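Single-structure report; data block below.
The complex appears here minus one protein chain, its other protein chains still in place.
We just call them A, B, C, D, E, F, G, H, I, J and K in the order they show up, numbering each chain from 1.
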């Protein structure tokens, strides 16, 4: 798995700039840099998209059918109503991993009810920025083989 | 009713290309061709839009107020959270028909709870591509008069 | 599909005679005549039964196993508690289409919860008498092939 | 209101013979006699039907459209699933009164949820056999005028 | 049963003056006059209290333990939260009848959930002012014996 | 206990003929033969009725009050809405055993909610045709004494 | 609209004296003074009542039918069970505005479920003492005309 | 803690006189005497109020802010809808203890859902009259120090 | 607070043109003009955006972090599923006020469940176009100080 | 099937000694003796374990994978929370039969919701000690063949 | 009542060592010492068991049938799923008192739903370590007689 689509949902561009008591101080650019570095270590290539528009994310998932072997997604605010993202992931049949920075089980009750997770391979939440890195590892062939 | 807006919701552009065991093998282009042919038989004209963006669909419904006498819509993944589409249909007061390719009563429980259907004239589901054709017939004056 | 069983549930014999503001003015006899005419156009034969007794409808479905290729049913008041009809349709394994004259999504909340639809091929509702005609088309081979 | 249909639902023929600690010792024949006597006092005529078959009750309600000015009904076990009776009463648009011998609010929780009461004029429960008599009074013109 | 307490809950003093499309045009004074007349026919005496204060109603129920053989109550807006009235009725152990002018099953869903009815002898609703008269009859010995 | 009523609910006459992957290949006639044989071994007599009509089953239960010491019933599709059957069993006060061929806990959620079981002596489900035989044993005196 | 009834529900007399972290430091007297000043600016007159007794509030609403053109109410703890206040407002048919000092959507879940708001003209919450002032503006004719 | 307010909710004045199978035979006067005796042993003073009016109880709680160090309350029928009492206790910020004579977990389901307990220090139920005595001990400083 | 972002959600561009029985006859342009006039009176500046696209609204909220001191938002159809808007408002930590033209408590039940209100300062609904004006006042410093 | 594991859950060692009005007077030793006798008649061997520890029961089920062809289990108090037992039975894939002495449908509502039954072959309840014997028969090959 | 079993559920051995902001600083040893001292004052004897194993607690309750007149139990984490403890207490029929250190009504919603309390004599919660002492008093004969 050498080509991976990374999707950041709505408001993730604010990461590190807003509400650091919940989401930490690392910016999205830093997250992306760390993801790129980890990917490079494993010979993988990332395309990274952040959007506040559900339609853009759906478009990206559909487009991934032509080139990606994996999807790493933090649906953010669309986690609870993003049925179109759900259907897109199910439609392209590319292994997807859902990640969340905070522990969705320890916040408002509605946040634990992801409508997207059921069509993903798995979910990782609660580890701050490392949720992304762990999620990427979960997709990488080289790590899966060596681990 | 000679001018009809046909709306395909998110991921419907994948029709026939993905998950054929659920949605069949007919592509969206073929669906559109069959819809156009049926419309032509009845002297009706169709404008067809597919979008993965809820806003685009809302824009189209609003725009239809100027020219269309009917709306045929498969809201797809927006069926369960598309309150803006619901409000748009109610707002323009053009008769709308909701269609689904699969039987929404025979899948996951959440799929039976359309938030859009209550403001439509009716709903048709479960007949594959023919759900669209039947939905178009339901809107066509010539058929309604002759049938 | 040339032999089709048409079932009208409880109170459908009042059609056109009572509550025309909800159900319209067409009588059941007229509905049947229009269904017969449409069937004739497609070379199909209909047997039509109306009953206020769930058992009679179950008997008819069972009996259809010997001769019918399709079932068109408006379960009416039994839509919400007719588990025996559900089991009968599932048992005989003949394609069935559920129809409703009114839009079940736009009335009392309990009316949207059909217990029969999950074992049908599909459902059509909201188009008045034309729900029946559209439902019949959905079953007819000749139309399915030509459409 | 001089012609009234009285309907006793399933198992009411056992009245007075079974479970007297719940339903009392008066038999259905005695109930009917008291109803007839009260009706006679007010110059009204009753037709009384008891059936364990929901369809028979629906038929009777439909038939009443031709001659009755009121319906007095104890749906018994059909109170909680008798949607067809509900639709029949709504369909014929004859004033109906639902009665119960026991207090449906003081028994199992499901017994308080009548699906028929919403389309009746009113409901009376808890007064034993006198629930019937009070229900009849509620329908009688002469009493309504004098009371 | 010759001494009966009649209780009218909050806002019943507006009867006939407000919302006549729901509650009719008869005033509370007229209701009380009709109740008094009916009681007089049967040799019974009524004490009638209307209050917008739950505590006043509870006090009255407790006081009734010293003189009344029956309670006729329309709890009105306290029907859904009047647990203290419920406990008072259960405490004094005087037969009580709950009445409502409108059909509580045919209005907002919360109106069907009386917390008081389970400790009453029975409930009567939907017959307008006559709900009161029927409720009084249900308490009167002379009527019970003769009916 | 030598006289037992055996009741088969709606669609049980299709047993062995339809959906054998769920219900097996044994026909109802064969079930009845095996029940008769087992009864004969224990000196018991069976009367067996199958009906798709709830009213017929209620009639049969009431009639059993005159001659039967036990009831063996598979309510089938009426399990979830057969309140009249429930009331009939409670009314005649004959020990009843509810049986199901399939494991009602392992199918759709609604199938586990029997409204009849609470008034039965017990319930047996999941053992195919042997659910009937085990249910019959549970009613037979000779077996109860020797086991 | 020149005569307005202002109602403060239970415990509002503690305003500014207790729990200032939730309700602020302004006392009820100060609130009333500010309301009076604003009313005077618009040529309106206020009658202000605070009570811990639901019945007193209901009495006041009924009395308002004779003189008031608007009601401004903070039902406080009665927001969730004050059905009698609800019925009183509906009964007198005077435009009412419900206000809350705190944001009822951001506290315990039960606080968002007002039983009174459905019969009010509108609701304002979350602006501290200014919720009252905004609510008064919403009722004042002069402001409505000029704004 | 030497000054304590004791509040008895609606119908508690009937204690010992009504429903002794649930609440025992001790009268409220006897309860109060035993409370006074226990308080005297610990050098504490009690003010005791019983009321059937929620407003009176709220007034008393507010008044307690000037003199009491603890509140002992049996809200009785107001336990389930007494949001104003809840807010009053939270407002005065005096430690309160809720007591119930019967075990609220072992009666009707609604009785376990106290809306007042969340703002109390604790709750004691099920010990008959001794629930009061235990509740008083829980408030008394001298006992808390010695125990 | 002199710079305020005003956001109109999906379909608000139809205001005054469609469904005037619900939303009135004032157009969005007129609403904006009145808002601008009121802002000018208080020395405030408004930037006004209407969009049918949730992403556009999220973008605007994020952008406001650089210049606005307040947000006035009518989320319209996104009120019930706009978690991304919710997160954006929480993220930028600018005081926001949610407004609705109609009384959301008096329409379909789902409309009362705003997912955005919990992160707003407050909510105003039911006053037609004046809901906007009141909401603007709630944000304006000069008014807050003078009122 | 000649080797069967019999498991008695928590408190079953009290059988016959406690609460005989619910569970009867037969002791667990007597139950075991009767089970052994019945097994012996059919040439089967039983290993019987009673434990109040869920872990012990899970261990026993796992161990059974090496020698047993069937499991007869009364999970008792673990019926409603014993997910580990459920997983163990599903894991070893040995046919299991769940039995209960009392009719779980006729007691507290929570008792009807077995979390273990869905992975069992079937369930038998309500027949006292004979529930065990019937459950054993359901597992025995010799009986299945002859019956 | 001179012999009492005291049971501490899972994690109570951490009392005073962990989470003192919730549970205080008193250790379990100190609690036990205080309980022993109080018991000694009243001439009672305690046997005290703490276990993290539900089975051990069930064993202890069963064993208590031979010697104890009362049970004092803090089920801790088993409060919400300890059906086996519930059945054990019901089985031995020894008066039991459930205690909790914290106020279970003021924490997570699930903590208020004890499955054990319904079979206990009563429950005490919220008084820290004194919940135990009050619970012991509730069981002691000498105190009950003198109080």
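What to note about this one:
The rule is short, and it goes like this: contacts are C-beta pairs under 8 Å (C-beta built on N, C-alpha and C of every residue); 3 or more make two chains touch, one makes a residue touch a chain.
The structure presented is a predicted model; accordingly, all values stated were derived computationally and were not measured.
Under the touch definition stated at the start, the shown chains contacted by the missing one in the entire complex are A, J, K. Interface note for the absent chain: among A:12, A:71 or A:120, the touching residue is A:120.
Touching the chain that is not shown, out of K:60, K:76 or K:104: K:76 (per the contact rule at the top). In the full complex, chain K touches the hidden chain at residues 9-11, 13-14, 18-19, 51-56, 76-81, 110. Although one chain is not displayed, its contacts with chain J can still be listed: residues 53-56, 58-59, 62, 65, 81-88, 90-93, 115. Although one chain is not displayed, its contacts with chain A can still be listed: residues 34, 38, 103, 105-106, 112, 114, 117-127, 130-131, 133-134, 137-138, 144, 147.
The rule is short, and it goes like this: only the chains that are shown with their structure count from here on.
Any chain that touches chain B and also touches chain K would be listed here, but there is none. Think of it this way: of B-C, C-D or H-K, only one pair shares over half of the E-H contact pairs by residue number, and it is C-D.
Once the centre of each chain is set as its mean CA position, chain G and chain K turn out to be 47 Å apart. Contact of a single residue of chain H with at least two other chains is seen at positions 53-56, 81.
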